[in-house]
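All protein chains but one are shown in place.
Moving on to chain A:
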Amino acid sequence: MSVTHSVPPVEAGRSWIQKLLRAREFGLVVLIIALVAVTAAIQPTFVFSDGGWRELLRQPTILILIAIGEAIVIITRNIDLSVGSILCLSTYTSGFLFANVEGMPIPLVVLIGVALGAFLGLINGLLVAFLKVPSLVITLGTLYAYRGIAILWIGPHFIRSSWLPPEFRQFGTTPFLTIPLLLIVVLIVVLLVGWFMTSRRAGRDLYALGSNPEAATLFGLSERRLTLTAFTTSGALAGLAGLVYLAIYATGDAKVGTGYELEAVAAAVVGGVAIVGGSGTIWGVALGAFFLATISSALPVLGVPSLWQQALVGLFIVGAILLDRILFITRTRRAKRSGSAS
């Protein structure tokens, strides 16, 4: 079985099992399974009922979408705090179109919602790329600006489910082989984005930029173009998340998505994205988002008072960062040792 390879010169490639055990994704899958199992043991309807099963799989989709967008931005050493506000504008715009434009085709509304998100993300990107102001400040500004627009426009109104075409509402509940269609769509998006980030030059350039911005500039990578790509993608995904929200809840007001930006950052961090940029996978982030969303639906079932829920989420974030730090230090040490041996 263990044939000594003559090819790898410095450090023999570790077996795939070791790699798997070391991966963040594996740890998260274990955590999710454990959490679901414990919760189901105490309250079987959490999993073993039509409604429970559907909510378990459907409800994390919103966070998954905005978290992978957030991850792309963080990988380029930026941050996007405006995703919650973008989601709100996308949700209400879509609901408004269904209500006010006769015979609006659903694909067109989806397209408009995503395009609106992309446009708002592009504005973020332009401000960050051209004003050279840290994205933390820019998107803190647009967080309030976009929310302000939403409040001015929507006021006290809210979307009624009667505004929405029945096919659109059904889409939120229809299963395919018991799995909600929504989750399948979102998983396809995750796969596409993940594939782009791992296997296309443009995706690798985003990692390179976040890994060493000075080197990226010296190398001739366009920091501006990459920054625009990251923020526009994040905006588009938040726009899509807005539509998913509408499909699931069939309602929405000026407050939709408040606080989602921090949940998205949390999911990215728990999913293994380094806040200083350059590393982390989309798969990890999707699992991180699934995990955090499941915690917040499982804890009430487990009878944990709502006051404790946030503290627990916080604990996981701090734990994830500590784990990253420890892994980083040991990895760097090991790398140094094996490097000097060559």
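Quick note on the criterion: a contact is a pair of C-beta atoms (placed from the backbone, for glycine too) under 8 Å apart; a residue touches a chain by one contact, two chains touch by 3 or more; residues count from 1.
By our rule, contacts and distances are computed from a predicted model.
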item	value
Name per UniProt, for the chain absent here [options: "Sugar ABC transporter ATP-binding protein", "Fe-S cluster assembly protein SufB", "NADH-quinone oxidoreductase subunit J" or "Integral membrane protein"]	"Sugar ABC transporter ATP-binding protein"
Touch with the omitted chain, as defined above, among A:Ile33, A:Val137, A:Leu191 or A:Ala215	A:Ala215
Contact residue for the chain not shown (choose from A:Tyr92, A:Phe168 or A:Tyr207)	A:Tyr207
Selected from A:Ser279, A:Ser296 or A:Gln309 as touching the chain missing from the view	A:Ser279
For chain A, residues in touch with the removed chain	7-11, 13, 195, 198-201, 204-205, 207-208, 210-212, 214-216, 218-221, 278-279, 331-336, 338-340, 342
